[in-house]
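Left out: one protein chain. Kept in place: all the others.
And then subunit A:
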Amino acid sequence: MSADSSTSSPKTEGQAPNEDDQQHGTYECNICLETANDPVVSMCGHLFCWPCLHQWLETRPNRQTCPVCKAGISKDKVIPIYGRGNPNPQDPREKLPPRPAGQRSEPESSNPFHNFGLGGDGNFQFSFGIGAFPFGIFASTLNFNDGRPGQPPPNSPQQAEEQFLSKVFLWVAIIFIFWLLIA
């Protein structure tokens, strides 16, 4: 702690070994030490490349502090800087880095049946998947009748799958009983 405070100061104050570095150093990113690319400045006045700062913030989601002065910092509290050279400035926070996309996991069992190529409807694929076509036709029609209405599109594959599974078990039970009767 004492070591901390006593040593962070020489860096920020006396970081000018020669004139060349002094001139360029003014616009250097505090993280990569290169001239800031897609520059943003924090409320506390410290300059960073947005990709550098983003990486820094990402690794510390709970303690987002300025690497230089440890002031609070966040994506919304930095200002992008637009120089003259750039013909169509774009907020670096918008383009860089891409936000993590929403995750939508495919129902696992549907994957093997994609090859059937019977359109996008999961119910059809499942029905053909069992290979018991007389029942399959029923299954698909049943799914259309009570499965679809009123369900939000993102959830429908999973719910359809659940309904489908319950029907599969029902049919398995019926087939089993049927087989018992025959045997």
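Rule of thumb we're sticking to: a residue touches a chain if its C-beta (ideal position, glycine included) is under 8 Å from a C-beta of that chain, and two chains touch if they have at least 3 such contacts; residues count from 1.
The working rule: contacts and distances are computed from a predicted model.
For the chain that does not appear here, its UniProt entry gives the protein name "Ubiquitin-conjugating enzyme E2 C", which is one of "VPS9 domain-containing protein", "Trafficking protein particle complex subunit 2-like protein", "Ubiquitin-conjugating enzyme E2 C" or "Ras-related protein Rab-39A".
What subunit A contributes to its contact with the hidden chain is residues 1-4, 6-8, 10-12, 14-15, 17-18, 21, 30-34, 37-38, 49, 51-52, 54-56, 59, 65, 67-68, 70, 95-98.
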